[in-house]
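Excluded from the complex is one protein chain; the other protein chains are retained at their positions.
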Amino acid sequence: MNVEISDLTRRFGRTHAVAGVSLQAGAGVFGLLGPNGAGKTTLLRMMATVIPPSSGKLRLLGRDPGSYGPRREIRRRVGYLPQNLGYYPGFTVAEFVEYFALLKDMPSRQVPRAVAAAVEQVGLGDKARSRLRTLSGGMLRRAGIAQAIVNQPELLLLDEPTAGLDPEQRVTFRALLRDLGERATVIVSTHLVEDVGAACGEVALMDAGKIVFRGTPDELTARGEGSGAAGDAPLERGYSAVLATARSATAVRS
Amino acid sequence: MDDDELIAAMAGGDDAGLRELFSRHAPWLAARLRAVLPASEVEDVLQETFLAAWRGAGGYRPGGSGSAGGWVWGIARRQAALFLRRRGPAELLLPAMDAGGRHEADPAEAAVLRAELAEAVSALGPAGSPNREAWRLMYVEDRPVAEVAQLTGVPVGTVKSRAHRARKQLRAALRRREPAGDGGER
Partner (left out) sequence: MTGGQEMAGDHESLAGHGPGPGDVDLGRVWLGVAAEVWRRHPGPAERAAGRLLRSPGLARALVTAPSLLAGWLIATAAVLLAGLFATLGTGTPYVPLLAPAVAAAGIAYAYGPGIDPAWELSRSMAVSDRMVLLARALAVFGLNAALGLAAAAAGAAAVPTAAAVTFGWLVPMTAVCALALAAATLARSANVGVIVGVAGWAIVVLAGQSASGRLTAVITDTVLVLPYLAFAAVCAAIAWAATRIPRGTS
């Protein structure tokens, strides 16, 4: 198990961004769905060790990120793509990917080849020496994916990775995900439901800081049967049905 | 962009040009090298070839169609020579070199020549085919004509004409690969 989470919470002031999440994940591709504000980004940030949890148990790659040494070791083996990735405009794509490869403690001998592989893998091979300020939004996103995969991470966390990618690029991106998911735990957070349906073996749906559904995409589709309009995509129907159930349950309780 | 423009772009530091050049030329270069080198060495030679092409792009002079291919093949030959030097003498190919009637003083060039000869030899036909077998027995194994006739079960005259044809074929194949000419047929 690369990720073991038990009753994890994260508070900001009085708000519970994450209100008791339990999750276990081994190798494979996991989709994290949910509306904006559901807590997906906060959960990913905790898994990336960017912020600490307020309470609960978190174990990543068999280690406890609470202390410096294990946390550093975890970070060497993690790849993270935040939702808002700033970039250094004067850097080229290769320099950008190399910068983070070095910050992940990759041995400098291995870095050039790893950078080349990552850049080619995201299809930026003919832009490798172009400055980031000359790239489109979708290309920047792909550069971000490249830095996340450069160290061949065991845990890959992607927050809205397909923002700015056109449909054809999304197809090839899903193929990349499946590839990576064979050896690593890949967790993709997105609000584009159909985006991950094809690539993910398992899906979790978050709402208001809690996980309200965990299962395969087919199971999520099944939850949507009999509801929604005829033209709706099946996964979206399931998504809406689950959310509606979860929210009415909360309304009944309160 | 045609090849000359790609190389000019490379000389100006455009690595996308190198990428395109690679996708156009690496496959046939690999095939040609594969005839004389094992796969892993072909990969190493190809890598060094394109790095040398990148560094030396400024020295390329366009010269009509096919000249880029010839230029790249020239680089590949030099890189292959370095590798073949390490492999040591290849006895099988020496008689072919003599049959070709050329002698190179420079050992590196000779090594490459051996490679080209090996490729030309394989053009004689698959191992065991009449001309190639005759040539192999007579020139590689250096047997007398009578013995070859006996081993292959054909008259002496047939052996002689087969060997003669093989030598002619080799000479023709090697003439096509003159270093002063273009990159040869692909």
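Letters A and B mark the chains in the order given here, with residues in each chain numbered from 1 onward.
Heads up, the rule we're going with is that a residue touches a chain if its C-beta (ideal position, glycine included) is under 8 Å from a C-beta of that chain, and two chains touch if they have at least 3 such contacts.
From a predicted model like this one, the values you see are computed outputs, not experimental measurements.
When you scan A:Lys127, A:Lys210, A:Arg223 or A:Arg237 for touch with the missing chain, the hit is A:Lys127. Considering the complete assembly, chain A touches the hidden chain via residues 45, 48-50, 52-59, 64-67, 71-73, 75-76, 78, 80, 82, 84-88, 94-95, 98-100, 102-106, 108, 111-113, 115-117, 119-129, 139, 142, 147, 168-169, 172-173, 175-176, 178-179. The chain not shown here touches chain B at positions 15, 18-20, 22-24, 26-28, 30-31, 34, 39, 42-43, 46-47, 50-51, 54.
Basically, only the chains that are shown with their structure count from here on.
Against chain B, the residues of chain A that register as touching in their complex are 125-129. Contact residues on chain B toward chain A in their complex (touch as defined above): 15-16, 19.
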